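Omission of a single protein chain aside, the complex is shown with its protein chains in their original locations.
Chain IDs A, B and C follow the sequence of writing; residue 1 opens each chain.
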Amino acid sequence: MNFYQVHFPILIVSVTLLFSFLIPVFGWWKKKLCYPLAIIAISISLFSSLIVANRVLYHGPIRYYLGGWEPPWGIEFYIDHLNALMVVLVTSISLLVLISSKKSIEKELPDKDVPFYSLFLLLFTGLAGIVVTGDMFNLYVFLEIASLSAYALIAIGEERAPYAAFRYVVLGTIGACFYLLSVGYLYIVTGSLNMADLNQILPNLYHSKVVLVAFSFFMIGIAIKMALFPLHVWLPDAYTYAPSPVSSLIAPLMTKVGIYVMIKIMFKVFEPSFSIEMLPVTTILSWVASIAIIVGCVLALAQVDLKRMLTYIMVAEVGYIVLGVAMANRNALTGAVLHIVNDALMMACLFLIVAAIMFKLGIRNIYELRFLHRKMPFTMGAFTIAALSMMGVPPACGFFSKWYLILGAIDANNWIFVAVILMSGLFNAILFFRVIENAYFEPAYAHDGGEHIEVSRDEAPLSLLIPILIMAVGIILLGIFSGKIISAFIQFIVPVSF
Amino acid sequence: MLEFLVGKFNYYIYIFLMMIGFYAMMGKRNLVKKLIGMNIFQWSIILYFISIGAKKGGSIPIVEGLSGHGAHIVSHASQYVNPLPHVLMLTAIVVGVGTTGVALALLITIYKKYKTLEEDEILRKIK
Amino acid sequence: MIDKHESIIIKTISRILAPFVQLYALYVIMHGHTSPGGGFQGGVILGASFILLAIAFGIDEVKERFAERILTTFTSMGVFIYGFIGFVCFVLGANFLDYGILPVVEPRGMGMLGIEIGVGITVMAVMVSIFYDLSTYE
Partner (left out) sequence: MEVIQSIRPLLAVLVSAFAGCLILLAGEKNRNIREFWTILASVVKFSIVCSMIPFILEGKIIEYTIVNVCQGVSLQFRVDAFGMIFAVLASALWIAVSIYSIGYMRGLKEHAQTRFFFCFALALCGGVGVALSGNLLTLYMFYEILSVSTYPLIAHKETPEAIKAARKYLTYLLTGAAFILFSIGLTYYLTGSLDFVAGGFLEGHCSANLLRLLFVTFIIGFGSKAAIIPIHEWLPTAMIAPTPVSALLHAVAVVKAGVFCCLRVILYVFGPELLFDLGMWLILAYVASFTIIVANMFALAQDHLKRRLAFSTINNLSIIILGAALLSSDAIRGSMVHIAYHGFMKITLFLCAGAIYVKTHKEYISEMDGIGRQMPFTLGAFTIGALGLTGIPPVCGFISKWYLCLGSIEADQLIFLIVILISALLDAAYFFPIVYNAFFKSKNGVYPKFDEASSLVVVPIVATATFSVIFCIFPNAFFYFLDMASISVQNILGGV
């Protein structure tokens, strides 16, 4: 391997870390340089993550020893197919959201754009780090980096943001401390922190109480971080009152990275057999997840604010993916991982659309979205595509992950989950058509009043619109070529014992 | 029974502290008290980690009588306390400081906006 | 606003004490790689010395000597030292932060020391800027 092939894994994380500290310095000196700097940083990371994904595709997993220390002592970056998929996903969505955040930041938070960009890069470093690292404690450190910058980013928002951010801080810290506690317990018993190493040592320790306690602490901690049903209380407030570019970055990625950590620990550190036979983890999780889906959809129905409705839908989507993971068979897990990718894309597109609407009209109430199809035709076109994809209409990507989830549920022979998945499709249909109806079809009085209210087309600014359109086209392409993604990446993720 | 209690006293202490912190976070209405509870919660885990590394008769993990040119002299590990938890807890302490810093800044903005730190008054003002 | 403290005793003692605290802090930073100490602890002590001065002589006094703008540059400079050393090992062929490769006389020790200095500066600057933000309540 030539010289530069080796060092790309570390480039993904360290470049953005250093640039995030470069920006405050430039902020004092020349303010308008911050945005291009952020763009350069994340595009370098995107470039290196694509190269890493390419090498994983052809040469199998990569191990990168930080500081040259062998795994049991030093920290190593272990990138296999699941990590490669997640890294590319995180970097590409962050880049698109960053491009679109320039205009809305200038409008919403005029004086706070320098701290915004440096915290944005820090959050990205945390997320990319979680997805790349192969060491348990290192994962805790990156988790805290991501959470701290998320707390600060949320707190910049509107009048109720600081209080929502404070509740998020308290709950997030409890989650992180539980995770740290489980790392501690595992460390006492096994003496190592490296995930691959733990995978070897743990199997003959499954009967010790300490490992059981560690696993349960871990599950609670990660459940808080990914807002699984009973522990999702912080999510709606935090993401609704956050400024729109922040919520369009955090919403799609934070929960998905949490779920990635759960999959990694459940299947790569602990053996799948541990969480299926030894502890009834999968049954509990699948029931909690299906309740999450139902509650998420029902609560979303009750919302009037478009952005708050999306946050509750996200609670349902998390339940979706966890249900796929918990059903523990090949099809269900493929569906779950594919849904992580699809849902991140769909949610990013939807939140960017909300940001565009906020930027242009400043309203979020669903019933005030009048004449939107003439004011912002392209944005509404992208919204319809994303909505159809959420409902599971075939050409878009949402259908294919639902298709695998249903196959997995039928393989696992529990018909209740099949019913739940189909029901959530219908719930999504009601939710999104409610919005489409308000936006596309004006009420009757617009006609009987004789003349037609002439509405000029003032579309969202280009820098906001292009990422939205790219994502909408991506949703369709991801749908059509989901077969290729599965054969390239997801095939190897499913543990062989399924 | 007694040796069971004496042998594991550090675990009891950390659990006890953790529950105090947990109670403070949930029970207390004032936001600063919640913050202090959170700190106690974090520090109990740090205390727990340090207590893991302790050995009977082990001294602080600094290698004496070594001219420091980094050679891998075989030093009998039982003499020294296990250094790894200490290193981990360095980072955890810094994370704790970071979280407290962010939380305090939040409290200031909340106080500036609502002129109170009592949770139920804030909730009343929000509605 | 933390304003000037009236009693002479506090002012004189802190004026005398501050340099020794800073000296001790530098000692702690420097001996990070062989004896107890290191970047975090040393940086905190260094920061504490500035905070001591701020409490004794008031925020504005210390702000003239140690302005907000310099603090941000110090934070970034610390991280750049850390990053620079990491990238030097990276460029010279070893993995990120693998000091063995450095062309210095005693690579492991010196590399560690450089990292400790960088981290010390950052932690000091962050401590003082946290104190500034929390105390300037207008």
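Following the convention adopted for this analysis, contacts are C-beta pairs under 8 Å (C-beta built on N, C-alpha and C of every residue); 3 or more make two chains touch, one makes a residue touch a chain.
A quick note: this is a predicted structure, and the numbers were derived from the prediction, not measured.
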Missing chain: touched chains present in the view: A
Candidates A:Pro236, A:Pro272, A:Gly425 or A:Gly474 - the one touching the absent chain: A:Gly425
Hidden-chain contact residue, picked from the options A:Val6, A:Val213 or A:Leu407: A:Leu407
Interface with the undisplayed chain - residues on subunit A: 388, 391-395, 399-400, 402-404, 406-407, 410-411, 418, 422-423, 425-426, 429, 433, 437, 440-444, 446-447, 452, 480-484, 486
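The criterion applied here is as follows: only the chains that are shown with their structure count from here on.
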Between A-C and A-B, the pair joined by more C-beta contacts: A-B
Distance between chain centroids, defined by C-alpha means - subunit B, subunit C (Å): 23
Where subunit A and subunit C are represented by their mean Cα positions, the distance between them in whole Å: 36
Overlap residues in subunit B, where contacts from two or more other chains coincide: 105
Touching two or more other chains - residues of subunit C: none
Of subunit C, residues touching subunit B in the complex: 34-36, 38, 40, 106, 108-109, 123, 130, 133-134, 137
Contacting residues of subunit B [partner subunit C, same complex]: 60, 62, 66, 68-70, 90, 93-94, 101, 104-105, 108, 112
Subunit C-facing residues of subunit A, complex: 3, 6-7, 10, 14, 17-18, 21-22, 24-25, 27-28, 64-68
